[in-house]
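As you look at this complex, bear in mind that one protein chain is not there, while each of the others sits in place.
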């Protein structure tokens, strides 16, 4: 089969922008941001955001949840039968943990959620996965738990190892509500002088464009748990640079910008409930990935999970920088187009 | 600024799988599929789908729409005022076309849609953009139309060059309903023998897993216009290999699998209303991109738009191959995990 | 069958509140609002909103679209076949109009939209239906068009007279984007003095609660094209009082509040893209309905459609009154509960 013999690479252009000052439990220092992208305006734009935030005292971030999920799908003959099984399963968390402990020393079952539709059970396992994003870890763990369940409850039949209630790389509400990946909030407070001097805008204009474009614009577009301009761009650049499964920008893009004029200041925040990143695991051994994880301080000897959480906080900061800069540009008629044209003339990819 | 001086690359592993036979107006031949990805199981899985489909006589595809969009956001003092302006604008398509013809010889305004919320007008311009995906072309065209509108209707005020009713790189319903990018349907008919021999499954099992996982699973997950297992994976791999703006996998992931058991055969289709691809434009001059577009036959001398449409049809075929193969694997308990583990042991990225 | 012999009624309590002054093409006068409800606080709350708006010079309203829809569902053997049929149907609007003209002198086909999924065609007919809401008129018209299509295109097969792409009495994005029912925007401008004196609030507090509760709150809840507090309550009360099919509050509830602080004033608007109301048709001959339609001035001799549009504008005004009043109450801690408790003690339903 040809795919085995003909090894190639897609060399995506990459730059490091920043640094940006971050203040959080996970990161408390200036950090450079590597971004791999074909959209060259992303670099100066994110860089501008990083400079502005650092100048304003830095980005404050807080990580409020983490988990990786996989939902198996089984069925019985009746809704009653499947409901009884589910009630019993909820008493079996210790046994399920024992089953998955054989698959990984990091896999820890922290919660389960279910949906019963007719006589089918969508069972969502939610695990801690150490420093890995955890896709493979939860699939392996779910595979074993599923095997165990089918033995334990002979009234159940296998339908699918994944019932799409996970939900992986697809738009959904479930991920934002039950959690998938890291849930990080990043915020910054900018004075009127900084807004004017460094972003050519005002706190009032920023609050207005966020309201009318990011909130109302996404609502009229029929968006789902989405209120931002271009989270996806920064996530794609950062994910490609750090060896992530970049298809998870789909969940990542479902985040929310909230701004307020506070006195003479602008409060600007990004809430990212589904940052799916890992500091180890599939793709992380590639040399350029190692180099970038090193740069980000995410290869240190730390307690399991700490490098992954650090990476998530930095990803959120990168998103804030790029979002802030683009929104500011769009508050001024013509600025976006002028800067794009200027960049394209000067760029030599 | 550091990002200007320190040029690097992210060398993403890439393989060419297939070929797959495609039967359509745009492509009528065997085509190889280049996929750049860190998820190595994607290659053999998509390859298997390609072999199966070719063996069954090929993938039939039809392109039913194409357009690229940008929505500007303006406002007036009252809903009445903004509504009157909108009624007038609808009579001005010729003038708007004249304005944008100065920006590109390919930019052709084919439709407009609007939403009026309070005293704001979200105005979505829909253009043909030749062989380019058209992000920059529609932004430039919208910038000029916006300038023209603000002069023509002094009662209007600028709010944003993009009102998020476009909608770019964010989950939405508007793109699937009004169109954004290419709308392609690809389908294949597989005999029971092929299902059994090459996919270790049956037509009935395939219809069942599509119903229970792709349709019901996404519904319970709170998905939006999404009914598939992993369109995003194939799109990411194909987009990275062909120099697309890969953040557009977000729109792309909102597609639908429909299957039917027809007599002794399996009918299997993927409907992709938002394939955003270009054969020219930003990122397309990179050597590896040129090489892949060449391989795909998308750099030929053809009428404007034909290379782009050809590329979209091939992208849809790639999605079908990967989706078919994964779903088949998931109809059998344990197969997915076994094949992943086997691949990971043997892969040397 | 018992349901035929045992006729009863459900006597829902009804009150008339207001009047509220409305300024629009369709209504330009003071109007009383009949509301049938079991939730007695709805009356004084909506009444307060009506008084406030009248005091401020009245509610300005504009109707920007109207149509009633039904989508038929047919299929062929391949996507290609169904696409060719659809291209041909688009040229047949005159014939389709001829077919439906036999069913009603009001039924006028104004647009069609389609979705092709696999080899299926979801075809959405969009009609003007005079003063009727038009559910039955479009179903009858679609029934005939469907019959005609199946004769004209023998490659098509019947699947369903309704393919749920209509979409009737179910949450959707399609209705807000393509239109279903009347699309009305109502707005009012309130001075700071009125906000303070009559609503015990301020323009700033109203803008804040709308942003944080109606916009962000619905986004985090995973809402769809919804940004309001309780449109459904006023719609239900008004629909029951005027003999509407009250299940259409589902579409009606998907509307948007937009507020702005303008200098020292509050701009407050409700945008209702899916007001499904009729001044004639099923249920409208009941005596209490006739009485209320009479009160609303919607039984006058006017050009077809004018009574229906007038009714829609009044419905939007009722929604504005109730929404304004509840939001104002919620800006003050404890006010909502105090007023509810007081009302319940004094109410004698």
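First chain written, first letter: the chains are A, B and C, and each begins at residue 1.
Rule of thumb we're sticking to: a contact is a pair of C-beta atoms (placed from the backbone, for glycine too) under 8 Å apart; a residue touches a chain by one contact, two chains touch by 3 or more.
It should be emphasised that the depicted structure is a prediction, and the values quoted were computed from it without experimental measurement.
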| item | value |
| --- | --- |
| Residue touching the undisplayed chain, where the options are A:110, A:177 or A:261 | A:177 |
| Residue among A:21, A:258 or A:340 touching the omitted chain | A:258 |
| Chain not shown: contacting residue from A:58, A:130, A:222 or A:252 | A:222 |
| Of C:80, C:254 or C:307, the residue in touch with the unshown chain | C:254 |
| Which residue of C:214, C:280 or C:307 touches the chain not shown here | C:214 |
| Missing-chain contacts mapped onto chain A | 60-62, 64, 78-80, 83, 86, 113, 115-120, 173-174, 177-178, 185-187, 222, 224-225, 256, 258, 260, 267, 269, 271, 273 |
| Chain C, residues in touch with the chain not shown (by the definition above) | 1-4, 6-18, 32, 34, 36, 38-39, 43-44, 47, 71, 73, 75, 115, 117, 120, 122, 136, 139-140, 143, 146-147, 150, 158-175, 177, 208-209, 212-214, 216-218, 220-224, 226, 228-233, 235-236, 240-241, 243-247, 249-250, 253-254, 282-283, 285-286, 288, 330-331, 333-334, 336-337, 340-341, 344, 349 |
| Contacts of chain B with the absent chain, listed as residue ranges | 173, 176-177, 211, 215-216, 218-220, 222, 224-227, 256, 258 |
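We take it that only the chains that are shown with their structure count from here on.
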| item | value |
| --- | --- |
| Interchain centroid distance [CA atoms averaged], chain B/chain C, Å | 34 |
| Rounded Å distance between chain A and chain B, as computed from the means of their C-alpha atoms | 22 |
| Chain B residues counted as touching two or more neighbouring chains | 115, 117, 120, 173-174, 177, 222, 224-225 |
